[in-house]
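Here it is, the structure in full.
With one protein chain withheld, the remaining protein chains of the complex are depicted in position.
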């Protein structure tokens, strides 16, 4: 099977390296409008055709799939063309800039029977897989909250706010772990630097069953924090992506309510505090695992774990949070 | 000077110990409706009268001041009586349950020339004092955000949500460090346990000059985090109250914008990354320092650092966040 | 049962508080040559006789036991007198300054059927008890090393080197966990400050079965470290006494050798890396637990967990390490 990569900027080289290393995939094209970037690619991928115009890929009837790693505003057009040509598609996150675009791509992929895969890389890490596994084994009980802090100094972007950049990771992880109906989003933040870009924001996602998502993202923190708390009724998880080992800690801690005859209150709160446990997690490179999964989907014509529907869900929340941010936290419906 | 303490429950014993230890203060009374608690006090404070009825204190014309450490719903009545009797007042945080009550107490204290002090203990810690000092020396530049995470497992309360309990600390610290006009509050959270109490919430306080307060509080976290980031245009501070030493780290880091002729963007972002510095901070007991300050205010008839006006400001934000919480994040005006 | 305490300096007040709080023990006397210290004690222990001369205790035929919390050079004389008077004895660590003194006390206690208990407090912590328990359940396999770092700035002593002060803790923990025959000690260090006192030292204890003890102690470290690694053939333990929670982490990690046909080597090394686990440990106050244990020994006439024999073992290693330190690491036999 062969694939063509469009976009060789910040993330593209990682895709190229992983596609090239995959035994079942041939990296047929790298496409970028920058001659300089193509030159850099030339040194690494000898067998790959380097082109400036994506149309060349779409015109190659022998090409099985394309990967799109260009700015988000161009995702829709490129993905649409590829799907229309009968190609399978790997597209970077977020899938599109607008909900309607995402919906159209999902529909198009379905109609044409093509694979539409969105690169929500974190879903393919050993850490997130382990948390999912713990939940599915019933270890955590019911999930009641997702609370993430993803802050650092840097990579301040010019055209999108921090929610589109950093919160997209958390939303995809949260959606994967908590496939519950999302009801509404409230988002708050401010533009400190006079360029209209919000570099720091809080997000709240209301879900079915009173489940809650709290997400804190920032490009203007003096320290790097990548810390996620996941509350279950049986156990609670601390997922600290900064740790070189022990990324996941499972706490046998919880709260329970019991009825009481006391005059003042009907319900009393009780705490349970037990052991902590840090399961060994696989240390595979997420992108390599994801590439294998993509190839597997192509070969067996089955939807990817982060398919168009998953990508659409993330776009919906991003768009709604953008709207809420503008209105200082007014909750925006996702129904 | 002598003082009577009303309420000898969770926090009262700390007040009693510090009042008793202060050379300029005599702990004349301890009042509590529980005979058992009074018995516990009897073992420690030999010279102190132990009574069940607060009226006994109000009737003692020789009593200079009272301290009120009872449930918040009773603060207003007790403080009002004391002020009307011409006594100076120390009241626990939050000052009152309603904005109108707080306003009335402030007015009453002003009219009667009495000291009205609210126990926002954190303001008197060596750490917060040092941050204030750094700001006043110009070390931090302009302050642009306050971002705090104050979570742990426990002390789940039956009658108030987590905002009234934990966020009250952060709001008082933030107000002390950022005495800017507060514009609006957005708050989000959920009641997971079916008792109507919100044990986990996010708060956003919009201030003048685009300054932002982000506060994350929870009683249902498996780990204890007490971490505050304070962003300045010159330097940024990490205040980690869990650390036994190096509680404050000052980062010579920042972001600046500069004009550019590039086609796409007018402004470019630049990072500055320099040294980190952990100033030595005083390790005095905050409550002891605060007691000294209170005595000093009484002796020199000057307003306390956390006077009625400061207490009112906190109550306003708490009440507004309660309203916003109910409405899923709709911003509530503070004007 | 009643007890008299001799020595009310640094540690004595902790003993007094715990003896006083124990329901089966009456704190009959506190003895100290300092009038000032006795006055401080007077405020806290109303029923206790305060005396300056220890002889008064020895003359009281109704006194069941004495606790000795004086400088180490006086332990022998005081303990001997108490044992000769038929009293049970609690003595601070290290038991004596000389091996012969310790041996004589052990013999005397045995002959007279008295309890001789040495206050190696760490043995009674929840953490050390949990490690012992893990070992006894076979969780750790065979123990192969004890490696401890116990350093900080301060409490620099004038009359003994750092080994007598800090390493005594580690030796008692190590002996408790590893009751193997101790063969020899090598110790190294230096006196930096011109007062002849060694404030920083390394200790190696050679034990049977190639088991090794490595101990690093210092009064001149800028940071406080209390970190012990305990190597087992099945699992390994990190015991970090600085952590407020998760003091003990059990690592399912290890090394194994297997035979190979390769030309160069007969044995190959293989690593095993699995989960980590932080068992919940009891958070009792060690001294309170130890007091209960002491009372239990007195009531049931059974030897304490840290009896004279255990105390003697520690003294032997301390004396030998003193000698080795003087000779720059030459191993000194313990046989």
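Chains: A, B and C, in written order; residue numbering restarts at 1 for each.
Quick note on the criterion: contacts are C-beta pairs under 8 Å (C-beta built on N, C-alpha and C of every residue); 3 or more make two chains touch, one makes a residue touch a chain.
Quick caveat, the model's predicted, so the values are computed rather than measured.
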item	value
Of C:73, C:195, C:242 or C:299, the one touching the omitted chain in the full complex	C:195
Listed residues B:21, B:40 or B:278, member touching the removed chain	B:278
Residues in chain C touching the chain absent from view	144-145, 147, 149, 151, 153-154, 156, 158-159, 184, 186, 188-195, 199-200, 202, 204, 206, 210-212, 214, 216, 218-223, 229, 231, 236-238, 249, 251, 253, 255, 257, 264-269, 271, 273, 324, 327-331
Those residues of chain B which, in the complete complex, touch the missing chain	246, 252, 273-280
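To be clear about the criterion, only the chains that are shown with their structure count from here on.
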item	value
Distance between the centres, which are taken as Cα means, of chain C and chain B, whole angstrom	43
Averaged-CA centre spacing for the pair chain C and chain A, given as whole angstrom	53
Where chain A and chain B are represented by their mean Cα positions, the distance between them in whole Å	38
Touching two or more other chains - residues of chain C	none
